[in-house]
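Showing subunit A:
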Amino acid sequence: MKKHLAFILAAALLALPLAACSTTPSGDASTTTAGSGSDSNSSDKVIKVGVFEPVTGENGGGGFQEVLGIRYANQEQPTVDIGGQTYQVELVEVDNKSDKTEAVSAAQSLVSSGVSVILGSYGSGVSIAAGDIFEEAKIPAIGVSCTNPQVTSGNDYYFRVCFIDPFQGTVMANYAWGEGAKTAAVITQLGDDYSSGLGSYFTTSFKALGGTIADEEQFQTNQTDFKAILTNIKAANPDIIFAPSSIATAPLIIKQARELGITAPITAGDTWENASIIENAGDDAEGVALSTFFDEGDTSNTVATAFLSGFKAFLNADKSYLEKNGGEAVAAVSALGYDAYNVALEAIKAAGTTDSQAIRDALVNVDYTGVTGNITFDSNGDANKSIAYIKTIKDGVFTFLKTVEIADTGSSETTAAN
Partner candidate 1 sequence: MPLNKHRKLSPVLSLAALILLLVLLIILEQHQSSNRMAVAVLQKGAILAVAAVAMNLPNGFTGIFSLGMAGFMSIGAYITAILTIPTDTIESVYYISGVAGWVMNLKRALDVLPQPLLVLVALLIGGLIAALFAFLIGIPVLRFKSDYLAIATLGFSEIIRALVASPQLDRVTNGSYGLKNIPGFATASGSGVLLIPFAIAAVCIFIMILVINSSYGRAFKAIREDDIAAEAMGINLLKHKELSFVISSFFTAISGGMLAMYMRSIDSKTFQVALTYDILLIVVIGGMGSVTGSIISAFLITAAKEWWLRFFDQTLYIGNWQVPLLRTGFRMVVFSILLMVVVLFYRRGLMGDREFSWEDILGLPQRWRHRRVAIAAAKAEAAAPKDGGQNDA
Partner candidate 2 sequence: MPDTPVLELEHVTVQFGGVVAVDSLNLTIQSGEIVALIGPNGAGKTTAFNAITGVYKPTNGCIRFKGDILEENYPQGKMRKLYRGHDNGHYHERLERTPDEICRLGIARTFQNIRLFKQLTVFENVLIAYHSHIQASIFASTFRLNHREERQMRDGAMALLDLVGLADLAQEKADNLPYGKQRHLEIARALATKPELLLLDEPAAGMNPQETDELTNFIYDMKDQFKLTIFMIEHHMNLVMDISDRIYVVDFGKRIADGRPEEIQSNPAVISAYLGVQA
């Protein structure tokens, strides 16, 4: 009897790959319609673009916002001309689950599906983990909002469209100093490259400006009880708290700090620009300040204005998108996702082939003006960006405060004219 079962099971499992082959990967639903009118040949030619993002796990919320940006860009530009022929762009999405282990197998499945170029990820740890696999397969990857220097350093195939943590750390330290803070406390997540990296760059810059770090605390992934470390911080009584961490931990840190009677302003990095933080932390979130890549209110950029209206319409067309995005507010990571997709398309056009090595070589020389500004890559593969936007939470919304521009030497601040 059992033997029969074993054989039936085995047979069933063997039959399944056949069934699996005929399925369509998710994310295609939105890509198939747009380019249909033009050319009967176009549907035959397909170039695959991998989307390597967390949709679940601690960074799932932010990751999905990036995916939305990419999907929108794909809807807007569903085809690309390669050597005179029109190719359909097919997005192959995988979920790296915000987990370094899962990231490796997700990356392997992307590589094996034959993508020419990869976009992602949100979160530096997963990008670092998958970097080797992309490099070995000689497929270029364009990081969207992974800000840790290690993502691109030593990896010829990893590029990115956002600024990097040493820059962001300096920006936030300057901001803190500018607000009159003389002592700061830093909270970082153990084992998270983004969080601890940004924390240490902040520390270095803040000390260089003449400030003191009153307390440094670390917490573990998935920790939800911050009272013990916050009690220590309360005892250290800093002027400002810098807590770069994931979206999921943000409201916990904010609320528990206020509960313990800590009144110092709390600041963080780009990850905190997410509506769910305001939703979960409520009134306690007021006054939180963070740096980010892009601001909706900046009307000087025409690409950005077009993107904003188009993307909002895109969100409104699908209720589930709107819900997961937490409303109509456009997150900086969505804009970055949009830019990353278009940078990839530019490179594909320039390369004139679907060959991933050629696309990689073309990426080096890309010069594209996108929603988040002009994008060119330096020798590491990092975007040459010198502006960060500081936002604060005011009356339950992210409000633009000022831009901070840091050239190689010195810094300048421009307060918003609003």
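List of remarks:
Basically, a contact is a pair of C-beta atoms (placed from the backbone, for glycine too) under 8 Å apart; a residue touches a chain by one contact, two chains touch by 3 or more; residues count from 1.
Candidate selection criterion: all candidates are chains of the complex that A comes from, given by their letters.
This one's a predicted model, so the numbers in the text were calculated from it and none came from an experiment.
Every option in 1 or 2 comes from this complex, but the candidate touching subunit A is 1.
Contact residues of subunit A toward candidate 1 in the complex are 2-3, 5-6, 9-10, 13, 16-17, 19-20, 23-26, 29, 55-56, 95, 99-101, 104-105, 108-109, 111-112, 125, 128-129, 131-133, 136, 150, 153-154, 190-191, 193, 196-197, 200, 218, 220-221.
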